[in-house]
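Only one protein chain is missing from this complex, and each of the others stays in its spot.
Moving on, here comes chain A:
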Amino acid sequence: MTILIPPECATSARIDLDHTSGDEIVARIRPDRDDPVFAGHYPGFPLLPGVYIVEYVHRAVLAAVPSAILAELVSCRFLRTIDLDDELVVSIRCDGGLYRGAVAVSGVPAAEVVLRYQEGDG
């Protein structure tokens, strides 16, 4: 049966906050291999969508600042692909209203994501 409902988007990934202190957030994230998204992205070649990386950083911010409302993905660079078995470490620094996230796998940089939230929520 064809499922036409879009995925919840990364909600089943496991996100553990390591710590939040002042202007820093560190979280560990494990993608969910059973996420239905991989049936369609792509058939026979499951690949973590790039936008999932952005969502992981956003969710790490939300875990620390639940009221934050995303206003802008200021920038994002993908530096390498991420295997579904990889554990991602997201280190986020709040810098003048921007949240700068560095995503790494086994200490190797995988992506850089900068997010801006609505005034008063970030």
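The rule is simple: a residue touches a chain if its C-beta (ideal position, glycine included) is under 8 Å from a C-beta of that chain, and two chains touch if they have at least 3 such contacts; residues count from 1.
The working rule: contacts and distances are computed from a predicted model.
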Hidden subunit of the complex - UniProt protein name among "Urea ABC transporter permease subunit UrtB", "Binding-protein-dependent transport systems inner membrane component", "3-hydroxyacyl-ACP dehydratase" or "Acetolactate synthase": "3-hydroxyacyl-ACP dehydratase"
Given A:Pro43, A:Pro66 or A:Gly107, the one touching the chain that is not displayed: A:Pro43
Interface with the undisplayed chain - residues on chain A: 2-10, 36-37, 39-45, 47, 49-52, 54-55, 58, 70-81, 83
